[in-house]
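My questions will all concern the structure given below.
Missing here: one protein chain of the complex. Every other protein chain is in place.
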Amino acid sequence: MSDIETRLAALEAKVHELEDQVALYQLMSAYGPLVDSGDAEATAGLWTEDGVYDWGGGPAPTSNGPAPGTPMKEGAAGAAYSQAAIADMVRGPYHQEIIQGGAGHVIGLPHLRIDGDTAVGTSYSRLYRSEGENFRIWRVGANRWEFVRTPDGWRVKYRTNRVLNGDAEARELLRRGVE
Amino acid sequence: MSDIETRLAALEAKVHELEDQVALYQLMSAYGPLVDSGDAEATAGLWTEDGVYDWGGGPAPTSNGPAPGTPMKEGAAGAAYSQAAIADMVRGPYHQEIIQGGAGHVIGLPHLRIDGDTAVGTSYSRLYRSEGENFRIWRVGANRWEFVRTPDGWRVKYRTNRVLNGDAEARELLRRGVE
Partner (left out) sequence: MSDIETRLAALEAKVHELEDQVALYQLMSAYGPLVDSGDAEATAGLWTEDGVYDWGGGPAPTSNGPAPGTPMKEGAAGAAYSQAAIADMVRGPYHQEIIQGGAGHVIGLPHLRIDGDTAVGTSYSRLYRSEGENFRIWRVGANRWEFVRTPDGWRVKYRTNRVLNGDAEARELLRRGVE
């Protein structure tokens, strides 16, 4: 019986890891559809209540995060320091103009490092915007997603997005996420 | 023994779900290579016999589908209402010109909702076309894939693709596919 028990326990651990991998794929692939359809609450609900989305306006990715109470910064390089502020970003005029003009926020297949109840995802984001008959690539970003397991499943705790414009910061962010 | 039985059954159910997830990734990632290489039969074989591909020329995504016998519509915004019509699309002059000029039909990491023997995938599609030394983004689409499990595995029953040009229809399509 002990052999059966050992094999069962090994399988359970492996299946648990595979389920985490798929759950994080599901979380990340939900971001684009929610933000492009303008669902502010559901987009923000991918994050924890104190979750941060820094798309270029926040502190350097290697620092310890923003001062408490830092206000939301709209625009091409902004940051939002809570779930409520992320919802505000989606509702805000800057984002609304982008999606009403035609936009796709596309998250690529991530590289994931899962460690118990936390995980890090590294991926590229692209923002395609409608222009005449075709599309323009407005932004290609290097993204670091820090996840935490909650009673309701995985959530984003901190997402950092840096434009791949040649700055060392974006390249370093990519490097940190892959062993 | 009952504990072992319970754990085995739980594992079997979980592994079955993981296998479905991967099988749908495999189905969706086969579309681009097949359609870009011009394999009409194999592309159409991803669908059921009565499968539909509506890339902009069909009814609104929320309606109940086309009238029976609706003919295939070629072009930038077309639709094909059977496996045979999808193969005709691939063989048709419009698609052949696109792929012989250099094209990549790229399906991004989908968000999947699997419910027994049916599933819905939500993803972005991009059609890159060769232009001089580089490429142009000809189209970025919001895609809803409705899948059905068949004796031969998962197949596409209805795929709707809408250009993300700012119309509410494309945004609504993205929203519907994510919980």
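Worth pointing out:
Note that the chains are named A and B in the order they appear, and that numbering of residues resets to 1 at the start of each chain.
Criterion: contacts are C-beta pairs under 8 Å (C-beta built on N, C-alpha and C of every residue); 3 or more make two chains touch, one makes a residue touch a chain.
Only a predicted model underlies this, so the values are computations on that prediction, with no experimental measurement involved.
Touching the missing chain, out of A:15, A:84 or A:148, is residue A:15.
Listed residues A:23, A:84, A:148 or A:174: the one in touch with the omitted chain is A:174. When the full complex is taken into account, the listed residue touching the unshown chain is A:109, out of A:84, A:109 or A:148. With the whole complex as reference, residues 4, 7-8, 11, 14-15, 18, 21, 108-112, 122-124, 126, 136-140, 142, 163-167, 170-172, 174-175, 177-178 of chain A touch the missing chain. Residues of chain B in touch with the missing chain: 4-5, 8, 11-12, 15, 18-19, 22, 25-26, 28-30, 32-34, 36-39, 42, 99-104, 106-109, 128, 130, 134-137.
As a convention for this text, only the chains that are shown with their structure count from here on.
In terms of their C-alpha centroids, the spacing between chain A and chain B amounts to 25 Å.
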